[in-house]
Structures are given as C-alpha cells and as structure tokens.
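Omission of a single protein chain aside, the complex is shown with its protein chains in their original locations.
Labels run A and B following the written order; every chain starts at residue 1.
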Amino acid sequence: MTDHPSDPILSVENLSIHYRGTPRPAVRNVSFTLGRERLGIVGESGSGKSTVGRALLRLLPTAEITADRMSFKGIDLLRASEKDMLHVRGAQMSMILQDPKFSLNPIQRCGDQITEAYLTHNKCPKREARARTLDMLEAVQIRDPERVYGLYPHEVSGGMGQRIMIAMMLLTNPSLVIADEPTSALDVTVRLQVLGILDALVRDKGIGLIMISHDLNLVRNFCDRVLIMYAGQVVESLKASELDNAQHPYSRGLLAAQPRIGGGRGTLPVLQRRPEWSEPVEASS
Amino acid sequence: MAYLGRRRLGAIAGQGGTILVTLFGLLILTFVIGRVMPVDPVRAMVGEDATREVYEHVYQQLGFDRPMWQQFLYYLKDVATFNFGTSIRTGKPVLEDILYVLPATIELATFAILIGATLGVSMGVLAAVNKDRWPDHVVRVLSLAGHSMPIFWTGMIALLIFYAHFGWVGGSGRMDQFYIGLVPEQTGFLLIDSAMAGEWEIFRSAVNHIILPAALLGYSSSAYITRMTRSFMLDQINQEYITTARVKGLSNRQTIWRHAFGNIRVQLVTIVALAYGALLEGAVLIETVFAWPGFGQYLTSNLLIGDMNAVMTCVLIVGVIFITLNLLSDLLYRVFDPRTR
Partner (left out) sequence: MTMTDASQRPARETVKRVPQSLIALRNILTFLLKSPTSAFGLLVLAVLLSGAALAPLLATHDPYAQDLQSALQAPSMAHFFGTDELGRDIYSRILYGSRITLTFITLVSVIVGPIGLLVGTVAGYFGGRIDTVLMRITDIFLSFPSLILSLAFVAALGPSLNNAIIAISLTAWPPIARLARAETLTFRSADYIAAARLQGASSGRIIWRSIVPMCLPSVLIRLTLNMATVILTAAGLGFLGLGAQPPLPEWGAMIATGRRYMIDSWWTVTFPGLAILCVSLAFNLLGDGLRDALDPKQMNRR
C-alpha cells in the first residue's frame, strides 16, 4: 500500500540530545530509518519523543545534538549550516504542532500565514500564492476557503485551526512531515476527521510521516511502523500490525493498560516502570 | 459597526467617567496649590507701594473675599471658558503665551521620542534575542545609565564636548542667532516652517540645534522603552507560533521581526505614548540648559518669580496631556489588536 521503505529519506543513527544545564541527556542512542512510510513514535510525556522531532529540524538552540549519522535526502543534518537548514525547514521537512490555539500567530490572518509558508520557498506573485492557499484550504476540507482565509486564529475552532496548520505545512510538498501530537488538543469528535485528512494527503502526495503521540491506538491505526520510547531511548521498534507481539516489558505494559471494548471489566493493570529500563541499551534497529 | 456592542460602549462610557473624575481632581489639586502659596497674588499684581484702597479693590475684584468653594466655582468657570488669567511677567493671557511656546517643546519631544523609540525598541529586541549573553548585559547597563543620568548635567557636558570642543552641533536655542525672525511663523514648528519657506539654511541650522537635546532626551526615555520591549519580546519568543514560523523556514531575523515583533507592536505603541508624556519632564530641565524657548522654560522662569497663574496653567496642561496620552494609548490598543475587536 505504500512505497517500499527500501529507499530511506531519513536515516538516524545513535542520536543523543543533551539540553545544556541538565544532568542527563533527554534522548540517548536513538536510531531509525524512514522511507516514504508512516512511522509512529510512542511514549509517555518526558520520554523524549518531541525532542527527537525538533532535533530533526534543528530547532533546539539550547541543546547539544550528537549522532553517528543524521541524514535527510542526502543532507547531513548535523553539519548543515543554518542557511542550508532554512531550505530544509518548511520546504522539505515540516512539522505540525500540537495546539493551533498557540501555534498560529494570533495577529495574522490564517490565510496570510499559510501563504507566507509558500512564499518563503517559492518566488511567485502574491496572487498565485493566495490561489494555492485557497486550493489547499479546500484540500483540507474547509468549505468556505475565502472566508476562512481572512479569519484570525481566535475566530476559528480547534479542528479548523489544525486543518489550517496541516494546510500550511503540506502546501510546499515536503518529503517529510513530523506531526507532534497533532490531535491531542482537539475534541475527541473531530480527532478522527483531522487525522483522516492528514492521512489522505500524506498518502496522495507520498509524503513520509513521523507521528509523535502518546496514543497507542491512534498510532496503530495510522502508522506502518512504531518506535516505542522510554526515558529517552527506543526500547522497541516494530511493525504497527505486529504491535500485539511486542517483547519489551514496557511496551507490553503500555498495551495492557489500554481499555478495550468488549474486554474484561476488571481493573486495568498499572504501568510498571523499572529503573533498569532507563539504563543504556545496545542500539538495535 | 453594529457589533460595536453595548459592552464596549459601556466600557468607553465608564472610561469617560473616570477621566472626568480625574480631570476634576486635577482642577482641585491645581486650585489648592494655587491658594496655599505664600506669595500674595494681589501684592504681586498691584506692586509693593500700592495704596490700601487699590489693594482692597483688586482683592475683591479677584474674589479673594468670598468663601473657598465659591472661589473654586469661579475657577471652574474660568477653566471652562479657557480663561486662565494673565501672566504677570509677560502681561499677556497665559493661554496665549503657552500656545506660543508649546510648538517648540512638541517639536523637541517628537524628535526625541523618534530617537528614543528607535533606540529603545532595537536595544530591547537585541537584549531579548540574546538573553543572558553579553549583548543583553551591555544593553542593560546602557539603558540603566540613560535612566540614571541627571539630564540637565548630561546636557551641559554634551554641550561642552560636541559644541564647545568639536563644534559638531549648534549650541543653545532653536537656531543660530542671526536667523531668528527670518522665518515666517505658520505652524510654530521651526523645521516645518523653514522647510515650507524653502529656507534650507535655516532648516539645517534648526536640525543642528535640535539634534543634541533631542538625542539626550530620547536616550533617557529609551531606558523604559528598552526594558518593556525586552520583557514583551521574551514573552513572545517562547510562544509556540514562533516555532511554527521557524518550521516554515523563516530565518531567525524574519521570525523575530515579522512574527514576534508584530505581536508586541500594540503594546509598544502604548508604551511609547506613555514615554512621550514622561519626556515632558525631561524637557523642563533640558530646555533650561539649552535655552530652548519652549514650555519647560516658560514654566521654570515663571516658577522662579512666583507667577502662579502661569505656573498652575502649565501644570494643568501637562496633566491634561498626560491623561490624553493615557487615553490615546488605551484607544490604540483597542484599535490595533484584532483580539479586542
């Protein structure tokens, strides 16, 4: 159903991230490769999953990033200059942030913010960029693009805001989109709808997707592969369809803590956290 | 327009009421200060060797024999009809005097706020972007120094250095002596008048004279603007929409100026409006040093001879300007921030 992940667009080996002034690294020895597929990164809050996403875009000015390899479409993300990164960010790799209430500039019209993303990387008349924005708004199933174009972020709902965010980040046809908890700030009722839109666009355009989430079910349904992170390390990496066969005790714990329709009504087991899981593990891919 | 809404109209009406109360308080204050002064205003008017009858006559004419509250009502009536009395020193109506000197001060203060706002905003942004690194510390010391300097003294030292020693700028006054009276006065703003008359020599002289006092005033007012800009900016830089802008591929500079700065613009406008009011304070001192024929000099020269009509009117006008600026900054906030619409 997707391209073969044999031609990786992103490959990361032994990525470690250390925020300056903190005693221990936030992320240790994370390795993975990504083709034109959808990869889920799951973990509890503080496990370092968002940090990984931001490190890929080099958006962590206060952190030391080290890795044996971090390359994206032939670009060495570790050594790329800030100027090179400006051509990567937004154009080839973009990121959908969690809460549109905070991630959209409150004093600019939604449409102008989307158009800006296009104009940053494409030299074209404003009119053309505007037309593309309107098309994109339509593509994210906004019924009245003209009207929404002129609205301020505080005038749109959360679901609408997140669709605007998706439009903004996909308008430039990047090769990779990182979605950092794209639906956790939304109402349950609109979550699936927004995810559906994102999913459809990513498939249509053949965009690689990294979905960062704490929601195991969501990742299971929308991703091909899953990395499970705990305390800054990848404890397990497996196909989404084989999630039930997870080996690591932490992954098993996560699975067991999920309620199931039709499952038993007994108390759900409490997630165990053992100190030895935080010990450095051998990098496994 | 219909959605202006009752709530907003109510807020505006409430504000109007507050302003009226403040204005009334202002009048009480100036009235009281005017009455407690030990200088006898009647004696000041009629002179030391006037006869007892003349004195009594003027005393009654001025209404000093009436009870205080009646005197206050008369005062209110005078203010309402813009009758502020006559200046003892110049013999002209006080209001006429003040309107004559005010443009010089407004010209100076406007020039100064342009300098101060440019300096303050750029230093504030610089400090915020480099928080806790050396530019931040340098900016902090520079702006505190501007805030700490006795401006009348800095003015003199600057005159000594830039005028007396280097001769880079004009000395005191609004223009060189021999130009005085050559420009037809239309607006009272020398820069505008001389430009309109096509007198570019005089225009240059005027710029040469205004640049030093304005720069000093601007520098001293930039301290407040810098501090506020820095703290507003720090609030914005950590917002998530800044990350969005970075993700879009905007450079650090574009992110700061297009996105973060856009969000503090409204707050800055209010800050600059308030700083403009505070400039008047510095203007009083700097005008004395630079012999600037403006409002500040008018106020201080009348203070020293106890011309209370003139002084209290000046104080009242400054109060009104302050209230207006406050109101204006509030209004600007409402107009420019889409969230308050």
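By our rule, contacts are C-beta pairs under 8 Å (C-beta built on N, C-alpha and C of every residue); 3 or more make two chains touch, one makes a residue touch a chain.
This one's a predicted model, so the numbers in the text were calculated from it and none came from an experiment.
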Legend entry - Shown chains that the omitted chain touches within the full complex: B
Legend entry - Residue of B:99, B:164, B:180 or B:335 in touch with the missing chain, whole complex considered: B:164
Inset, instruction - Sort through B:57, B:140, B:204 or B:265 and give me the one touching the missing partner chain. - result: B:140
Inset, instruction - Have a look at B:73, B:156 or B:182 and name the one touching the chain we're not showing. - result: B:156
Inset, instruction - Would you write out the residues of chain B that touch the absent chain, in ascending order? - result: 18, 21-22, 25-26, 29-30, 33-34, 36-39, 137, 140-141, 144-145, 147-150, 152-154, 156-157, 160, 164, 277-278, 280-281, 284-285, 288-289, 299-300, 303-304, 306, 308, 311-312, 314-315, 318-319, 322-323, 326
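The working rule: only the chains that are shown with their structure count from here on.
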Legend entry - Inter-centroid spacing, chain B versus chain A (mean Cα positions, whole Å): 53
Legend entry - Residues of chain B touching chain A in the complex: 239-241, 243-252, 258-259, 262-263, 266, 337-339
Legend entry - Residue ranges of chain A touching chain B (in the complex, touch as defined): 54, 57, 59, 82, 86-91, 94-95, 97-99, 102-108, 113, 116-117, 120-121, 152, 154, 165, 168-169
